[in-house]
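Of the protein chains in this complex, all but one are displayed in their positions.
Let's turn to chain A:
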């Protein structure tokens, strides 16, 4: 037993939880630091202290370029203006995802999953209004389809920050985002920042972590430790040995080749992430004002690295014929997550908690949701912490399972014939709950009844967009009337009119972001003058 252990033996279970130590300084660490510090009550008797330890030796991964609409609420809570965020992170608006070639691979095979929920009607009425319309599901029932197809922004500059006429999220430069959060946390929110390398962990006899040992700054004590150390998982994995659950049997992708291409100053900026299927995976394409981030995701069991490079090269040649080919950056990952995320006084947030393939950009949103869950039910004393941890673990296990199922949904309905796609349709690879839902959805559309939790990670609408986008037939008529069919018939016309109205009123993404930059530059010059 070490001296430090003895000092903390006989833990005071009623001690207040006030000192939070975040280990790791990537997007997850800084986002957690900002959210906790921004929501801390500064007038509390013993206010929260947030310390973030960032190793100068470890590079961040930095390819997470897509957020969810939750990021608007997060940034507002943190206290960063939308203009500052957009400019500092070279960010653009993301209004959904477009899936090209997922169903058959034919040239006209594409569908949109927009962030805005379909027109307001009973799911069964929506499905029949759509199937009578002869249009694609999203086109018939969501005005965002028209907006995305014209590269338009979801808002006008005169609107208040974080408000839009449509639901939206962001595409961003992950490195710049982490830098902005770090500046904001240290300069405006009072987060203590230690640039040091963690070399060890001190534990108490009961198993809690009492401190982490650093190379230059000694022991850093805390009441609650957030493991934001990425794949290394220094605390939850290396120290505690909490196991992981492999999801690779359901989600096969385990490698990616990433690349960034500069774009012309006046080029259109896409309103959505474009995801183009290939023989053994898919390619992401994310438009920012100054560059496109592109990556070929694939299953190493189905495609070797050279073939993946060829696939990416063909895509780049087709979509940017004049650009010189930069080097590809290889990435390896496993779709897996911890079997527990919160153990004793250590909570894993970010890649240390787990990672699923990048489809649907679930990495950053899980950070936001984890910190929100921590703060919404904050353990005031050590005595209640284990109860909160158990609840947290149940909630997030539920969420990871739902994400796995939703990701899998994108693959199981494909008619593509390559081995990769056939393997995805193997019943043994399909989560049982998803298989059940697919049976139900032959008779009735995805609805609230399928997703009964108050805060589901994906609403029924998301399942409708993917299900019907992939060509799943509208449900058969049942002998039970909904009584609202007449109103549903008007929906498609209303959506068309709304789409035309928005298309007239909204600027292109490029025009919006250029005007924002221009307005900021001239305001700065006026201040200096």
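Remarks
Just so we're on the same page, a contact is a pair of C-beta atoms (placed from the backbone, for glycine too) under 8 Å apart; a residue touches a chain by one contact, two chains touch by 3 or more; residues count from 1.
What we mean here is this: contacts and distances are computed from a predicted model.
One chain of the assembly is not displayed; among "SapC protein", "ABC transporter", "GvpL/GvpF family gas vesicle protein" or "Biopolymer transport protein ExbD", its UniProt protein name is "SapC protein".
Screening A:122, A:232, A:375 or A:503 for touch with the missing chain picks out A:503. Contact with the omitted chain, checked across A:268, A:435, A:449 or A:515, is made by A:515. Touch with the hidden chain on the side of chain A covers residues 150, 156-158, 497, 500-501, 503-505, 507-508, 510-512, 514-515.
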